[in-house]
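Please read through the structure below; I'll follow up with questions.
Only a single protein chain was left out; the remaining protein chains are all shown in position.
Moving on, here comes chain A:
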Amino acid sequence: MLNEREKKWGIIIAIIIFLGYLLPYTLLREVTAWYGSFLLWAILGIIIIWANIKLTQGWGEEE
């Protein structure tokens, strides 16, 4: 019931969210610097914006 574009970008978004929970509590647990969890969440946030841009492409065509 989701279309192909929704499936593709939906999965990417789901992976990003999963990484947003996983990495800070495992790999970056001891990294007490700006390039630790702070940078990771910032980058994941930007990827989410980009994924939403891609997912909603084509919405503009209809009235």
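Note that a residue touches a chain if its C-beta (ideal position, glycine included) is under 8 Å from a C-beta of that chain, and two chains touch if they have at least 3 such contacts; residues count from 1.
Everything that follows uses one rule, which is that contacts and distances are computed from a predicted model.
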- Note on the structure: The chain not rendered here carries, per UniProt and among "SSS family solute:Na+ symporter", "Aromatic ring-hydroxylating dioxygenase subunit alpha", "Molybdopterin-dependent oxidoreductase" or "ABC transporter ATP-binding protein", the name "SSS family solute:Na+ symporter"
- Tell me where the left-out chain touches chain A, residue by residue. 1-6, 9-10, 13, 16-17, 20-21, 24-25, 28-34, 36-38, 41-42, 44-46, 48-49, 51-53, 55-63
